[in-house]
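Note that this complex is displayed minus one protein chain, with the remaining chains in position.
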């Protein structure tokens, strides 16, 4: 069926779940582009046949044109939606993505991610004179210090007042909320509440 | 949704398009043939300007089903009639079916009737299996139900002061969980 490969791309998107990115389907994309190419060539041929006097080809041209538009739309949606996922991941995982996610991105997606990282950094630095890290303070603050437990060995960590503590699995610490929020979001620390 | 099939009748010969009809090996499709076309294609071929094919109103929106909806919309398995029943119904507005006004009225009243039940269930069911209930819902209703359930759990978290707890981001957690399962 016409444009069915393109629709596969869309189905692939809707199957994806949070925290993952399906492998970039280069193969399928190439097939879509190939189909578009042959549809286009057939249309050109029919158009010139029509000019040469043949009649009745118009309806076929319409069918192919609709398929071309359909393919284009699906393909762009696929690429754009993936960028949106990647963009969301920048906020969730931070500026470095886990290896297995990077592995499923194509070269251009990785360079787009880097570019996005950069423009975001430039923007955040330009707020006021001193800049503002918008990836911090994701939730309304309730207290200055919080009790946290380490979920994994993380190594040394320098607190704002210059002390160095070692974050070891299962140890508990009492830290400034503002300085460990990032580590909680990335799953290194767990906020302990009673 | 735009991939949903729609029963169409060919009005003008489709030369060199035989592949659209799997039941024939002919090169061309003659007028009068019946085809199941995806919505996006039927839409392009059937408009005020050009009438290469004509389309029929899909069964689930015809009079007999509208009567069923009128009788008791709550018992209908909408998902079976089309996973995007409402949205697809709205898309059908672009074809000039004579009964299209009745279709839209029916969609609205169907939704109004069913909404009560969905809203009720989403606000009162906790820690119970809802899959039997949601299997009757079309995708839009499912999404609505999910929003309702989320607001309920959010409210409970707030009541028990658990919103104050800083959490690992959802994506990171989902990612980690999958990784553990892989190992």
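As written, the chain order gives the labels A and B, with residue 1 at the start of each chain.
The rule we apply is simple: a contact is a pair of C-beta atoms (placed from the backbone, for glycine too) under 8 Å apart; a residue touches a chain by one contact, two chains touch by 3 or more.
Here is the rule we use: contacts and distances are computed from a predicted model.
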{"item": "Among \"Alpha-1,3-glucosyltransferase\", \"Metaxin 1\", \"DNA replication complex GINS protein SLD5\" or \"RNA polymerase II transcription factor B subunit 2\", UniProt-listed name of the chain not shown", "value": "\"DNA replication complex GINS protein SLD5\""}
{"item": "Left-out chain, listing which of the shown chains it touches", "value": "A"}
{"item": "Touching residue (missing chain; options A:54, A:100, A:137 or A:158)", "value": "A:137"}
{"item": "Interface residues of chain A (partner: the chain not displayed)", "value": "29, 33, 36-37, 40, 68-69, 72-73, 75-76, 79-80, 83, 87, 106, 108-109, 112, 115-116, 119-120, 122-123, 126-130, 132-134, 136-137, 139-141, 143-144, 177-178"}
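By our rule, only the chains that are shown with their structure count from here on.
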{"item": "Sites on chain B touched by chain A in the complex", "value": "3, 12-17, 20, 38, 40-41, 43-45, 50, 52, 162-179"}
{"item": "Of all residues in chain A, those that touch chain B in their complex", "value": "1-3, 7, 17-20, 42, 46, 56-57, 59-60, 62-63, 65-67, 69-70, 88-89, 91-93, 98, 100-101, 139, 142, 146, 177, 181, 184-187, 190-191, 193"}
